[in-house]
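First comes the structure, then the notes that go with it.
The complex is shown incomplete by one protein chain, all other protein chains being positioned as in the whole.
Each chain gets a letter, A, B, C and D, in the order it is written, and its residues are counted from 1.
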Amino acid sequence: MMKIKKRRKPNKASNLPPGTISYKGKKFSDVTTVEIINYSIDSYTKLDSKNVEDAFNFKETNQVTWINVNGLNATENIEKLGLHYHLHPLTLEDVVDTTHRPKIDEFEDYLFIVFKMLYFKDDGVLNYEQVSMVVGESYVLTFQEADGDVFDELRERISNAKGRIRSQGSDYLMYAILDAVVDNYMSVIEDFGDRIEDLETDVFASESNGSTPSQIQGLKREILKIRRSIFPFREIINRLEKSECKIIDIKTRSYLRDLYDHTIQVSETIDLYREMIWSIMDMYMTLISNKMNEVMKVLTIIATIFIPLTFIAGVYGMNFNNMPELHYKYGYYVVWAVMIVLFILMLIYFRRKRWL
Amino acid sequence: MMKIKKRRKPNKASNLPPGTISYKGKKFSDVTTVEIINYSIDSYTKLDSKNVEDAFNFKETNQVTWINVNGLNATENIEKLGLHYHLHPLTLEDVVDTTHRPKIDEFEDYLFIVFKMLYFKDDGVLNYEQVSMVVGESYVLTFQEADGDVFDELRERISNAKGRIRSQGSDYLMYAILDAVVDNYMSVIEDFGDRIEDLETDVFASESNGSTPSQIQGLKREILKIRRSIFPFREIINRLEKSECKIIDIKTRSYLRDLYDHTIQVSETIDLYREMIWSIMDMYMTLISNKMNEVMKVLTIIATIFIPLTFIAGVYGMNFNNMPELHYKYGYYVVWAVMIVLFILMLIYFRRKRWL
Amino acid sequence: MMKIKKRRKPNKASNLPPGTISYKGKKFSDVTTVEIINYSIDSYTKLDSKNVEDAFNFKETNQVTWINVNGLNATENIEKLGLHYHLHPLTLEDVVDTTHRPKIDEFEDYLFIVFKMLYFKDDGVLNYEQVSMVVGESYVLTFQEADGDVFDELRERISNAKGRIRSQGSDYLMYAILDAVVDNYMSVIEDFGDRIEDLETDVFASESNGSTPSQIQGLKREILKIRRSIFPFREIINRLEKSECKIIDIKTRSYLRDLYDHTIQVSETIDLYREMIWSIMDMYMTLISNKMNEVMKVLTIIATIFIPLTFIAGVYGMNFNNMPELHYKYGYYVVWAVMIVLFILMLIYFRRKRWL
Amino acid sequence: MMKIKKRRKPNKASNLPPGTISYKGKKFSDVTTVEIINYSIDSYTKLDSKNVEDAFNFKETNQVTWINVNGLNATENIEKLGLHYHLHPLTLEDVVDTTHRPKIDEFEDYLFIVFKMLYFKDDGVLNYEQVSMVVGESYVLTFQEADGDVFDELRERISNAKGRIRSQGSDYLMYAILDAVVDNYMSVIEDFGDRIEDLETDVFASESNGSTPSQIQGLKREILKIRRSIFPFREIINRLEKSECKIIDIKTRSYLRDLYDHTIQVSETIDLYREMIWSIMDMYMTLISNKMNEVMKVLTIIATIFIPLTFIAGVYGMNFNNMPELHYKYGYYVVWAVMIVLFILMLIYFRRKRWL
Partner (left out) sequence: MMKIKKRRKPNKASNLPPGTISYKGKKFSDVTTVEIINYSIDSYTKLDSKNVEDAFNFKETNQVTWINVNGLNATENIEKLGLHYHLHPLTLEDVVDTTHRPKIDEFEDYLFIVFKMLYFKDDGVLNYEQVSMVVGESYVLTFQEADGDVFDELRERISNAKGRIRSQGSDYLMYAILDAVVDNYMSVIEDFGDRIEDLETDVFASESNGSTPSQIQGLKREILKIRRSIFPFREIINRLEKSECKIIDIKTRSYLRDLYDHTIQVSETIDLYREMIWSIMDMYMTLISNKMNEVMKVLTIIATIFIPLTFIAGVYGMNFNNMPELHYKYGYYVVWAVMIVLFILMLIYFRRKRWL
C-alpha cells in the first residue's frame, strides 16, 4: 500500500568498524576538562587539569583515584586512559556513543557501567546526560558529555571526610555516585508528580482549555523518555548486587541492596504517573462528551420549543383571502393560548426526560 | 519540543550521605511515646514511657519484648534502640523515611520489614501510615508515624492470654501484627467495594450527574494508591514464608502460609475492583453517547417535521401582487391538507427508522 | 484531594485471633445435615444424620468414608470432626470462612482443598457455593454452605457400582468430586456463551435498546465473578497432579491430568467470552456512532435545504412600501423557479457527498 | 443485582462417569469408513473397509500401519481399536469428545495427540474438524469427525514413494500428518490476510457502509476462534520436540524443530492480523467521527448564516401600523445591504476558523 521512503541520511558513523572511537551525539562543549580526586582515609588531593596524564602518577598507590572527564570530543584523552587502564576497544567505543542504552558489562579487571543522569540545570531545564563509569580495584573513571553534574554534594563529603566514604574503597565510591544519580531521578519524578496533579486539578476545575491535550501529550512523551532512561538502570543495580565480581566488597552489597530498593521505588512511581496521565486523558475525553451533551440539550430545548410555535405564527401570517380564523374576534387570543399550552407541554416533557 | 522546567526545590534530604537518620515525611506528631510489652506464657508487663531505655532491662530474659515507638521525630530514641540492638545504619535510615516502599531485609540476627498500615481513623478518614518492624530472637520493635493503630485487639489478646499468642515466640508476634494489618486491608477494600457498587447503581439508574466522572477518577486514584501500598506486601509475606531465617519457627510457617492466602485474596480483590471501575467508566461513556443520540433524535424529528411546513407557510406569507393560489376559495384548506399529509409521511418515515 | 471516608463497619470477625472457628458468610440455612457414605468394592452403607459422631464408627475400616456436611452454622459439628481427624485449627477456620479464595494446602496426613461450586438451582438461578474438602487416607470430608449440590450423579454411581469408583480409594473419590464440579463449570460457561451470542445477534440486528449497555455490564460483572471463582481452581488441579503426597495413587494421576485439561479448557473459554463481551461493547459503541451520524445527516439535509428557501420566502413577506419585485407580473413564479433550482443544487451536493 | 438464570439444559453427557465413550459433537455423518494404509520401503497396501478389524492382520509386521477412521458415531469401532492397541479409557473418551482442547498425552507405549484441522471444503466454506491421533511404535491411528481432510497429497507421496516417507517409521508419518495440518493453517491464515487488506482498503476508500462494523466483528470472532484452535498446537509441537519418548527417532527431531518454526510463524501471523483488525476498527471509528464533524460543519454554516437573515426578514414582515422603516424609500435596499454584509462577515469568520 503506502511506500515508505527514506527521509534522512543514514548516520554515517553507524557503519564504522566495531571498536572505532568516534564521538556520536550533540557537541555539548568543545573544551574537555579533567578532574582528578585522590583520597584515602587520611589523605586528599584534588587536581583540575586539561591533561589526563596528570592522573597516572596516582595509579600505583593504595588510595582511591576518581578521574572525571567532562566532554567527549577530545577522543585522544579517552584513548590515553584506555591504554593506561587496559580498557577493551568496545568499552571506549561505548564511552563516546552518547546514544547508548544504559547497561553494565563485567570485564576481567573492571566493571563498565553506562547510565543516564537526569537533573535540572540552573535555568530549570531538564537535562539528560549520559555518564559512563569504569570501576577498577583502586580507581573510578567517569565520562560525562559536558560540565555540570549531580555529584557536588559527594565531592564535598569526600573533601570534608563526612560519612564513611573516605574509609572505603572504589566500590563504595561507585555506590555513592550511583546513589546520587538515583536521588536525582527521584526528585525529577517528584517534579512530574506535581505537574500531573496540577493538570488533574485544572481538568476537573473545567479550566482546561485548548492547550490541555497538548500538555497531556507532552507529559506522556516525557514520561516515556524518562522511563526509557531509568528502567534499564534497575537491571544494572540488580546485576551489581548479584555480581560475584571481586571488586565489590561484601559490605558494599547492603548499600547496593538499599539502592536497588530506591530504583524499584523510582520505576514504580513512573508507572503510577504513567497510568495517572492516561486516566486524566480519559477523564478529559469524558468531560468533553459531557459538555457536548449539554450544548446539544440547550439547542434541542430551544429549537424544539420555538420551531413549532414559529410554524403556527407562520400559518396565520399567510395571505389567503379565505382564512376564516383571521376574522374571528378572539382568533389571536386562541392562538396565543394554544402556543402557551404547547410551550408548557414541552417544558413538562423535558422535565420528565431530566433535561431541565 | 516542550522543554521540561523545574517546578520545585529538590528534596534537600535526598542528598544526605547514606545511612543518615533524618526524618522524612509529614510531621504527624511532636511527641514520641514508647510502649513496652513484655510477656511469656505466665507473665505479662506493660509500660508506657517516653524513654526507650526503660525497655533495655527486659532484654536478657527469655520472654518476648515488644517495643512500639509512636512518632519518628525524636530520632535520638531510634538511635539508642539501634545501638542497643545492633541495627545496621541503613535500617535506621529506612525507619525514619516514611516514603519508603514496603520491603523486607534479612540481616544476620534480625528481620527488617517496612509496610503500610491502612485504617479508618475515628473520624472515618482513610489513613496511610508507615510501620517498620524489627524482629529479633526475643524482641519485636515497631515504629509508627503517630499514635493510633490496628493492634488494639492484639494487645488485648496478649494481656488476657486469649488464643495461643502468650505461648509463642517473637516470630508469632510478628505474624500476629502482620495478620492484623492484612485484616484491615481487607476491610478497607470492602469499603471500596461498597463505594463501587453504589456508583454502578447510580450510573445505571441514570442518576449520574456532573460529579460522576470526578467520583470515578477519585476511585481510580485511590485504588492505584492502595494497590501501591498493598502489592509489595504480598511479596514480603511470600519471602517470609520461604525464608530460611532461624528466627521463624517451623510451626509459624503454617500461619504465614495462611496469611499469604489472605494477601493474595486482598490483591486479587483490588484488581477486580480496578477492572470494575474501568468498566463503569466505559459504561458511563456509552450512556452519555446514548443520551446524546436521543437528544439529537428529538431535535431532528421536530426540526425535520416543522422546517418544511414553516417554509410552506412562508411561501404563502409572501406579498406578491400576482399569487393566484391566494385567491382560490379553498387555497387555505389545500395548504393545510398538504401540510398534514407531509406531517404524516414524516411520522411514517421516522417510525420506519425506529426513531419513534 | 478527595478524602476517603469509611462507609461501613469493619467486619468484626476479621479481628478474631487466628484459628478461631467463626462462621462468615450469608446464613444459608439454620439446619445442619450430615450425610455419611461408606463403601468398598463389595459393600455400601448410606446414613443421613444430624450428628457427625455417627460417622466415627466407620473410621478404622479399610473402606472409604465420605462425610458430607451441609450448613456451617453448627460449628460444634465441625469442631468434633476436627478433633476426631486431627485437623489443624487454620483448616477449621478456613472451612467456615465462606469468602475464602479457592486453594489447596498439603498437611502431613491430609489434603485440604477449598473451591467454589457453581450450579443452576432448580429455579434456574446461578448459585455460588463454597465447598471445602479434606482428603485423608481412607476418608473424604466435604463441607457445604447449604443443601443442594452437583454430586447426585456421583452418589448414584457409588450406590449402583457404576464405573470404577467402588474399586478405588479416597483419592479417586476426591477426583470424582472435583470432576463433577468442573463439568458444572463447563455447563455454566456454555450457558454464558448462549447469552453472549444472543446479545451479539441483538446488537447486530439493531434491536438493541436502552437496556443493552446494562445487559453488557451485567455479563461483564458476572464473567469477572465466575473467572475469580474458577481461575484459582486451575492452579489447585495442577498442584494436585504434581503433588508428591502419598494419598494420591499413581493411577489417579492420569485422571487428574485429564481433569487439568478440562480446567484449562474452562478458563480459556472464559477468557474467550470475556474478549467477546468487550468486542460486542465496542461494536455497540460503533453502531451508536453510526446511528448518530445518520440522524445528523437527516437533520442537516432537511435544514440545509429549507432554511435558505425559508429565508427567500421571508424576504418577500416583508412589508416595505417600495419593493419592486412584488409588483412584477411573474415575480412569484421567478421566486419559485429560484427556489426549485436551489433545491436541486442542494440535492446534487448531498449526492456528491454520498449523504443520500 | 442481575440474577443469572439458566437458559439451556446442561450437557447430559458431561455427567457420565469418567472414561465413558460417548460421542459429543455435531453428527457429521452416520457412516463410518476405515482406511488402512500399510507400507514399508518396498511394499504398499491400501484397504478401504467398514470394519476396523481388517487392520489387525497388519499389526505384527515391521511395516508402518496407518488406520484412519472417518466418523465417530460408531463407537464400537473405536472400542475395538482401543482393545486391540491397549489404549487407556481416557484416551477413548477424548477421541469421541469433539469439543476437546488440542493436547498431547504421553502414555507408556503410545503418544496421544488431539488437534483441530482447518481447511476450506470444496464449496469454499472454512471447516473446523477435530482429529485425534495415536502414535505407536509401528502404527498411527487417526480419528476424524467426517470424510474429507488435508492428507491427500501425503497419501499420494506414500503410494508413489515420493520424498523420504516410505523409508521412515511411524514417527515420520506422524510428522508428515502434522506438517500437512500446519501447512493448511498457513493457507487459511493467508486467506484471512487478504480479507483484512480488502477491508482496510474499503475503509480508507470511504467505501465502508453499514455492514463494515459487522464485517469487522465477524473477522474478530473468526480470528479468536482460529487462534483458539491453533495456539495449543504450538505447545504440542514444542513438547513433541522436547519429548524423550522412545517412539520419536533422533533424526525426526530436526523435522519437528522445523515444524515448530512454522507453528510459531502461524501464531505470530494470527496475532499480527488480530492487531490489524483492532487497528482498522479504531480507524473506522475515527473516520466516522471525522464525517460527523463535517456534517455538523455544513449544518452550522448554513444555519448560522441564514437564521439571522431570516430574523431580519421576519422583523420587516411584522404588521405594526407604526413601523417607520417600511415607509423609507430605500428601506428595502438598506435591508438587503445589511443582509449581504452580514453574509460576507459570516463567510470571513468561517474561513478564519478553517471550516471552509
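Here is the rule we go by: contacts are C-beta pairs under 8 Å (C-beta built on N, C-alpha and C of every residue); 3 or more make two chains touch, one makes a residue touch a chain.
Being a predicted model, the structure only gives us computed values, none of them experimental.
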item	value
Sole residue of A:Lys50, A:His86 or A:Arg101 that reaches the chain not shown, by the stated touch rule	A:Arg101
Per the touch definition above, residue among D:Thr20, D:Ser138, D:Asn184 or D:Ser243 touching the missing chain	D:Asn184
Subunit A, residues in touch with the chain not shown (by the definition above)	1-8, 10-11, 14-15, 17-20, 88, 90, 93-94, 100-101, 103, 105, 206, 210, 213-214, 216-217, 220-221, 224, 228, 281, 284-285, 288-289, 291-292, 295-296, 298-299, 302-303, 306-307, 309-310, 313-314, 316-319, 323, 325-332, 335
Contact set of subunit D toward the excluded chain (per top definition)	120, 124-126, 153, 157, 162-165, 175-176, 179-180, 183-184, 186-187, 190-191, 194-195, 200, 204, 214, 218, 221-222, 254-255, 257-258, 261, 264-265, 268, 272, 275-276, 279-280, 282-283, 285-287, 289-290, 292-293, 296-297, 299-300, 303-304, 307-308, 310-311, 314-315, 317-323, 354-355
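We adopt the following convention: only the chains that are shown with their structure count from here on.
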item	value
Euclidean distance of C-alpha centroids - subunit B vs subunit C, Å	26
Shared-contact residues (touching 2 or more other chains) in subunit A	200, 317
